[in-house]
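First the structure, in the form of C-alpha cells, and then the observations on it.
Excluded from the complex is one protein chain; the other protein chains are retained at their positions.
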C-alpha cells in the first residue's frame, strides 16, 4: 500500500470564485479523489494548517508527496522545507506540479533558479511523449492535448533531467520540458508541468493517469540507508614509506 | 503476470564438468528456478533448439528476455537477433548478463564494440550501489561481495548508461560499471556484470534479488506504438510567399 | 588545425533544379565554404566518388566528418559504413545533419530505428536553446527561427541524448529533439535537425554558427586508445581455497 500526501497551498481556491467553481474541494481535493479511486491511501495537507499539515508523523508515514503551490511559496517555513528535503533524500517520492517549479523545496533540490517564461492566454498545449518506455507514460497516447492552459516556455532553468518524458508544444510558439525525473539521494522526483488553477486540467483523464503512474514510480525503494563518514578498510592496506 | 524467457547458450554446461556441477540444470535452469519462486511465468530457451528457442510465438509472448552467452555469440543467427531487437524496440525488456556484453543483440543495441578488460584469477569482486533510489537495488545492502569472480575492467566501451546502479571493485586493481540501464525505443535494457560460468554466482541470494528486481523493472510499458512517417498537420499552417 | 570532411549524397542537386538553384555547389559546397572561412581545413566527399570519397587516407586524416544523405542511404556500402564507425569509435567527430538520421552510420551508432514523423509543408520551425552552457550554442540567441522547413516530429526513436541542446517547435503542432550529443567510444557525435534540401537553411547565419561550434566541440580528444582484452593484475590477488 502506497501512502500519498497531497499538499496544496490552497489560496487561489479561497480568493477566486472561478478556481472554486472548477475545484470545489480544492486542487488537493480532486487529486486526492482520483488517487483514492486508484486504491491508494491518500491524505491532504495545506499551507494554513499547523506545520502546513506536514508534521513529523505525517512526513514519516508518507511514501509519496505531491506538491502544488503558487502565490505563497515564501510563506512555507524553512524548517518544514528542510524536513521535506531530508525525507526525499531518505526515500520519499516527490511529485512537483506546475507552479511548484518555484517552490522552496524544488529549488533547493535542483540547485538552480527554476525560472522560466510564462503567459496566461487561454492557449493550447500539446504534451508529446518522448520516452515511450517509461512507466509514467503508461496508457498515454502519442500526446496529451489541453485546450487551454497557461504557457511555460524555455529556457527552463533546471538541471538536465535524468529522464525527459514529455515535451510541450504551445500555440504561442514556445516549447517546454514538461515531464522530468530526477534522483536525489534515495528519493525519486517527478516534475509535471500542467495544472494552472483557472483551468480544469486535473479533471483531465490522461493528466490524472500520469499522476497515478508517477505515484507508483516514485514510491520508496526499500534498502538500508547508506553509511557515511569515517570507514574502516575492507581490505588490507599495505604499509608504505 | 510477467512472462520471462531465460535464454542461455548452454555450451559450457555440455563441455565442462565443473560448470555442470555448479549448474546441473544449466545456468538457465537456476535462473528459471529462482524466478519461478518469485511467482513469475518463466520458460527457457537455448542456442541449439530450433530458432534458438526464440520463435515468433515465444518472442511475442515474452515480456522480459534474459540473455547469457559466451562461446558462441557468432552462432546466433542474424535473423533471430533482428527479431529480438525489434521486440526490444517494441517494448520487451532485456536483461543482459555477464559475457552477454559481446552478444550480437547487445552490441547492436549499444552501437559500440562493448569491449573490456578481463581476467580469470579467482579474485574478489565488490559491487557498490551508486543509485540507492532505483527499484533494481531494492533489498540490497551497500554492496554485494563475491568471493571469486572473473574480472571485467574499464574502459568498458558502452554508451554512457542512462542510469548507473552498480560499480565494481576488483581485487586486482580495476573498476567496472556493473549495473547499467538503457532505454531503446519502447524497451528497457539492464546490463548486469556478474556470472562467470565456473563460479556459483547465480546461487548468490543478492545476485538473484537484483535479477528479480530487474525483471519487474524491465516489464513492458503498455501504450500505443508511436506513429512514424508522413504526418498531417495538427494545426493550420499559414501559406507563405 | 581541425581537418573536416563534408560528406554529401549529392543526388537532389543533380535531379532537382530548385535544389541546384539554392545550392549551386551542392549542400557540401556551401558547408565547406563557411567552414573554410572559419579557418578550418575542409575537404568534401560525395556518394558517387570511388569509395564514396571516404578512402582510408581520407578517413585517417579527418578529425570531424559531417554527413548529409537522404535518397540513397542504401547505396552507401556497408564496408565504408563500418570504416566510418571504427573511426568514430577511435575518436573522429561526427556531425549528422537532417535526413542523415536515417543513414546507416547513424542508425548503427544509435542502435535504434531513428524513425520519426515528417511533413513537407513550408512551415515555420523555431529551435529553442535548452542548454545555454554548451559550447555548441555559443553566439546563439534564445532560439533560431526558420521561416520554412520540413517538419520532423516526435517520437524520434533515438537513445536519450547525453545532452539535449535544442528543442524545435513546429507550426503544425509538433515538437522535436533537434540538437543531440552522444559519446560513442572515443568519438563525439552531434545530431542537428535542420536542413531540408529545398530550403536555404545552410545559408542561415545561426545555423552555420551551430555547425561551426559543433566542429570545434567534436574534434578528437588526444589520448591513448584504451587497452582491451586479457589483463594482468595490477595488485596481488590472494590465493583462495
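Letters A, B and C mark the chains as written, and numbering starts fresh at 1 in each.
The rule is simple: a residue touches a chain if its C-beta (ideal position, glycine included) is under 8 Å from a C-beta of that chain, and two chains touch if they have at least 3 such contacts.
Quick caveat: nothing in here was measured; it's all calculated off a predicted structure.
All shown chains touched by the missing chain in the whole complex, by label: A, B, C. Contact with the undisplayed chain is limited, among C:55, C:163 or C:198, to C:163.
Of the listed residues B:7, B:118 or B:169, the one in contact with the hidden chain in the full complex is B:169. Among A:20, A:43, A:148 or A:204, the one in contact with the hidden chain is A:148. The chain not displayed touches subunit A at residues 89, 108-113, 115-119, 121-124, 147-148, 151, 153-155, 157, 159-160, 162, 171-174, 182-185, 226-235, 237-240. One chain is missing from the display, and on subunit C it is touched by residues 91, 126, 129, 131-135, 137-142, 162-163, 171, 183-188, 221-227, 234-235.
Think of the hidden chain as still there; on subunit B it touches residues 126, 128-132, 142, 153-156, 160, 163-164, 167-170, 173-175, 177.
Note that only the chains that are shown with their structure count from here on.
Which two chains touch most often is answered by the contact tally, and the pair is B-C. In terms of their C-alpha centroids, the spacing between subunit A and subunit B amounts to 32 Å.
Shared contact sites, meaning residues of subunit A that touch two or more other chains, fall at 126, 129, 131-132, 142, 163.
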